[in-house]
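Working notes, beginning with the structure itself.
With one protein chain removed, the remaining protein chains of the complex are shown where they sit.
Coming up: subunit A.
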């Protein structure tokens, strides 16, 4: 925190001496190495260091770190349960059509082409980051009562140098009351979009993110479109992004439309959300009904990884359960719809037996 205060005083000094210039290169170059740590989180590879910071006090009590979204094991499991349905991933995009091209291929060439397609699909399925909500900025830099009443509107000063990361940009606001404060997150996003427009992002959030319109989209099963628009519009750690994602996941859970997100890049995030909320029953039932028992077992394993102190994890460790048995253990111990899961498992097993007997 001390370092932070030092930075702020330096900043104040610089601002005061040079007057209120929108571009302040020198200040930036001086402050960049000691970039503002709080409240701006570091991009992407966030989880581990911050968790270290927060749980620094209790490091002695629990040696095991809680797995994060970006852990390799977690990612592997999530990629596995997302599936890889090429037809769905490469669904015809709505664009201007051109006549198709034809190639004559041998079996080897065809397999090669399929492998290329799978590689491209994996790139498309890269999951967007799941971050914690960013803390709001409430930082006042100067209180100049002398300026009160001189202006009628707020003035926003932005540093538009090209080679600074957006997270480290200085954006300050001079209110009509004379206070010079750092811009809030929403203001920052808007101003950065004005000066550095990003494709697919609007300055003001489109009306599709209003409640009624979201409900209409959900009723038309367009959850994927909602999530894609959300990713394009908002930053991953902003309040609206997280709120919309959670709302979408809850709607999917309510209606059991898990299959809409399968083979998209949003499935991992959804699974992560459910596992954190301890609400994987619906997803499990859906997986078992679609004969994806391996995926179901992976999901339960993920659950145990995240909640190792829960009753089902302990049961499983005691019994050394594997495969379908693991799901049964989970159904017996921690599930809300345990009976339903067991029933579905039973039906699946009967069907499996009869099918294998027939064939």
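As a convention for this text, contacts are C-beta pairs under 8 Å (C-beta built on N, C-alpha and C of every residue); 3 or more make two chains touch, one makes a residue touch a chain; residues count from 1.
Keep this in mind: contacts and distances are computed from a predicted model.
Chain not shown in the complex: UniProt lists it as "Small ribosomal subunit protein uS5m", one of "Small ribosomal subunit protein uS5m", "Glycosyltransferases", "PRAME family member 8-like" or "Origin recognition complex subunit 2".
The chain omitted from view is touched by exactly one of A:105, A:135 or A:232, namely A:105. Within the complete assembly, residues 86-87, 90-95, 97-110, 113-114, 116-117, 120 of subunit A touch the chain that is not shown.
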